[in-house]
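Omission of a single protein chain aside, the complex is shown with its protein chains in their original locations.
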Amino acid sequence: MTPQTRGISRNAFSGKVAGLLLLLVPLAVGLFSLAPGLDPLSQNLMHRLSPPSLEHPLGTDHLGRCLLARIAHGTYISMGAALVIAVCSAALGALLGMIAGYIRGAMDMVIGRLVDATLAFPGILLALMLAGLTGGGVMVLAAALIITTWPEYCRVARSVSRTLSGAPYVQAGVLTGFSTGFILRRYLLSQVTRPLLPLVSLGVGKAILALSSLGFLGIGVTPPAPEWGVMISAGLPYLREAPHLVMFPSMLIFMTVLGFIILSGQFEKHRTDFQHASSAKPEHQASA
Amino acid sequence: MNETGPLEQNNRAREVLGIEGICKSYAQGLFGRKKIVVLKDVRLSIEPCTVTGLFGPSGAGKTTLGDIALGLRRPDRGRISWLGRDVQGLSGEEKKALRPRFQKLFQDPALSFAPFLSLKQSLDDAICFLSSGSRSSAQLQKRMDTLMREMKLERELLERTPDSLSGGEIQRFALIRCLLADPVFLVADEPTSRLDPLVQAQVARLIQKTAVQKNLAVLFISHDLALLQALCTRIMSLEEGRVRLLQPKG
Partner (left out) sequence: MLQVQNLSIRQARNGRAPLVQNVSFDLREHRCLTLVGETGSGKSLIARALAGILPSGLEREGKIKFNGRECYGRIMNGAAGEIFLMPQESALALNPSMSILSQVAEVFRWPLGKGRLQSRKLAGQTLNMLGLFKTRQYPHQLSGGMCQRSMLAMALASPARLVIADEPTKGLDAGLKKDVVGLLAGLTEKGKAVLCITHDFSVARELGGLVAVMLKGKSVEQGPAEKVLSRPAHEYTRALIGALPENGLIPWSENPAEIK
């Protein structure tokens, strides 16, 4: 191993550690929700807007609810929903992309137009519309976000599948009589997942932001439920007296999104390193 | 065209695969206005037990012709016949049964097998899809072992991924994969052009021997005329979209 490659691997290591450490914070906060006596909904109007104390480590909000309890329970909603949204969206995009790229023909046309149409449609508007029609809720919001974000994954999956469909080993499979489903699963899926992984990680971060902004706007998650964006918007009127109401959830959103973005960069790096290592094989190593 | 006429007539009886009047062109340019004609009314008949050479400069459309013969690509016009019957006219069942019996050896050894699977996994997939009523997967497994012994490949190689094998070893494994399907027609698309000369001789002679032993019709594509002369019973040349007989030997 040359000095340069060693440097790369050390960077990759520290990057992964940084990303994971950042993600540990919201996860640790989330664990507090399991602690007894921390109820996100129990109000105590005697202790409104109190600063952090031993009893309430992060202070209380305008209705005297424990902020730590609310943030902890909010982790499930914000992070959980974001993960589900990103993974579902990637799965949908990958499936359609693989079909479009491998089978081509009419399927490619239909899926391609669908991608174009979705990309041209404003996501926020769709979320607002759906919320207006159904009365909102996390599920509706998630559906809206999945519908607007899959094309990104679809395009990547399609271009990878298209290139691979001409690869000798895929053609050999066709000649041997492999079914289309088997080729998609065995040969294309693993190759499509590799470039999608950094996108998914980035997608989680984006979904958290989208959920929070929509929560802040008042659609999506309905107020008593503890969601980070909703908490920020609820705390905004009290910014002067109790800045911690806005500060703590904002910090968590920031750290979580940053964590996912750093992880995404690491996935991307791992992928290019891998490609580099497998494509550029100098002669003196090939012989060994 | 004229000189091949009578010869074609004589060989009709032995022909396993007939290529008749194939035309193929590609659209090029920004709006697909420019049309590049690759094959013009190509006629070719392929016999079992022999190696037919297809010679032509790079970019002449040799690979396209091979892929059309295999049914991997659709021609614009013309028909492919198997034992005198149009392949398009076969029933679905017959087509499915015939599919694995047309096989191909690829130019690039590095990509002949999925780079992320071990050879054992790749070959097991093939065995899984090839086994049917008449041939159990155990029989095919046995067949593979015999072939590997014949080609002097050690079992230990099966556990590796393609990037840790030499080009010659991979091409031999690729030939085994083709033979497992009990093929009638094999297109060898420059299978030795990325190999060193010693290995090239080994692989090329192996393909030749296999054709005779397994009663296989081989279409050997190459841009190396000397190689084809050493290997083939008949050499056709493809130039500017037309095929003509270059060398009938013996």
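Chains: A and B, in written order; residue numbering restarts at 1 for each.
By our rule, contacts are C-beta pairs under 8 Å (C-beta built on N, C-alpha and C of every residue); 3 or more make two chains touch, one makes a residue touch a chain.
Fair warning: this is a prediction, and the values are worked out from it, not measured in the lab.
Touch with the chain that is not drawn comes from one residue among B:Gly92, B:Gly133 or B:Pro197, which is B:Pro197.
Interface with the hidden chain, as seen from subunit B, comprises residues 57-59, 167, 193, 196-202, 204-206, 223-231.
FYI, only the chains that are shown with their structure count from here on.
One simple way to say how far apart two chains are is to compare their mean CA positions; for subunit A and subunit B this gives 47 Å.
Listed in rising order, the residues of subunit B touching subunit A in the complex are 70, 72, 96, 99-100, 102-104, 106-108, 111-117, 122, 125-126, 129-130, 163, 174, 177, 181. Residues 167-169, 171-179, 182, 186-187, 190-191, 278, 281 of subunit A are the ones touching subunit B in the complex.
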